[in-house]
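Okay, here's the structure, questions in a sec.
Only one protein chain is missing; all other protein chains are in place.
Then we have chain A:
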């Protein structure tokens, strides 16, 4: 009897590994920046380049930093979700306009609506590297102490918004 049970158990274990492995999304690389302070930057604002913005300005507030670009296809998918989020006024969303031309970016916001409190332009993508950006759009949830708590890789959808991001925001705001 043992000679049948043992190989069967081995098979089940291997099958379990395979199942878990196939379920993982290789495009989602866990960010080493989770629970670390958001990298500092000072960048000109998209609409008023004379004014600067820095994450340090946001101390004491829970906020979202959404990395976007006018050339980014998935951003189109996420845009209505961000518009709706902005309307609900739950959490301020700031934009990091990644490797974009200012004219293109402004045209895109004029056409589709602007869900951001403000956007800053990261024209050469240097700040993107500091944040470990590798696929636009990405969204960071940053807490009152300026610590990154969560990173959404790929578009914000109604599903991950209601399941992950908003509960986390509520929890962080209550602290």
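Here, a residue touches a chain if its C-beta (ideal position, glycine included) is under 8 Å from a C-beta of that chain, and two chains touch if they have at least 3 such contacts; residues count from 1.
The working rule: contacts and distances are computed from a predicted model.
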"Carbohydrate ABC transporter membrane protein 1 (CUT1 family)", "Cytochrome c-type biogenesis protein", "RNA polymerase ECF family sigma subunit" or "Pyruvate dehydrogenase E1 component subunit alpha" - which is the UniProt name of the missing chain: "Cytochrome c-type biogenesis protein"
Residue among A:29, A:52, A:107 or A:170 touching the omitted chain: A:29
Sole residue of A:40, A:56, A:73 or A:129 that reaches the chain not shown, by the stated touch rule: A:129
Residues from chain A at the interface with the omitted partner, ascending: 26-27, 29-33, 99, 124-126, 128-132, 134-135
